[in-house]
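Moving on to chain A:
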Amino acid sequence: MTNTEPTAIASGPPASISSGRQSGVHLPGDGHMWFMVLGDLVIFGAYFIVYIVQRSMAPAAYLQAQQHLNITIGVLNTLVLVTSSWFVAQSVQATAAGQHERAIRLLYGGGACGLLFIAIKACEWSMKITQGYTTSNEFFMFYYMLTGVHVLHVALGVLILGIVVRELRNPRRQRLSVVEQGATYWHMVDLLWLVIFGLLYVVR
Partner candidate 1 sequence: MSTTAAPTRRDTKKVGPRAITYTWAVLCAITIGSWWLAPGHTTNTATPSIAITTAVVLLGFIKGRLVIQYFMAVKTAPRWLKLSTDAWLITLWAAVFVIYLY
Partner candidate 2 sequence: MQILAEAEELPKTTNIKTQLVALWTSAVSALILLIAFIAFPGFWPPMSPRLTADEVASFYRDHTTWIRFSMVTFNLCGIMLLPFFCVVVVQMKRMASQSQAFAYCYLSAVVSGATLFALSDVFFAAAAFRPGRDADLVLLLNDLGWIVFIAPVGMILAQNLMLALAVYLDKGPNPVFPQWVGHLSLLTLFAMLPSACAAVMTSGPLAWDGALSFWLRNGAFATFTVVMFFVVRGAIHRQAVVEGVAR
């Protein structure tokens, strides 16, 4: 069996939805990954809307519970994730410029930031749980659900970055579209976190 490589991010964009680079218009990654990203955004969007609807029914209780979140950890997490996105975006640039070694190093940076994000999140969760904030509180239910599903996405993203690194290491498979697909997913993770950060930590 030779066909065991993941085509998830190895195949090029379908001709119907990719467009010529000549015009300066370029679809990063491929249509399938964008379908995934847009769908995920819509699903998360629904979660956010339900959250804000529930919150508007009991604003005082939510605000009271929100005060128990540690904003410093939230800010730290955001900075870590934004920085990881910077690494990954620069990696796409490096790949486009043919600097594959640099691209791989940048991806390692992005992945490391992702792992750091997961570690910080784990600390935050264990702190909250030891302080007695469990899913019995509706706000914390949303907190655990949204951050939990998001952290799953981060973990999946680290895995995807690993696959991209493996593809880049193979001189025959150094395709820009592969890096772009991984990057697109990764930035979506970042984007979702920015919304979660705003809605859970900052909104009053």
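Just so we're on the same page, contacts are C-beta pairs under 8 Å (C-beta built on N, C-alpha and C of every residue); 3 or more make two chains touch, one makes a residue touch a chain; residues count from 1.
The candidates came about this way: all candidates are chains of the complex that A comes from, given by their letters.
Model, not experiment: these values are computed from the prediction.
Only one of 1 or 2 makes contact with chain A in this complex, and that is candidate 1.
Considering their complex, residues 12, 17, 19, 21, 24-28, 34, 38, 41-42, 45, 48-49, 52-53, 55-56, 59-60, 63-64, 66-72, 74-75, 78-79, 82-83, 85-86, 88-90, 92-93, 95-96, 98, 172-177, 180, 183-184, 187-188, 190-191, 194-195, 197-199, 201-204 of chain A touch candidate 1.
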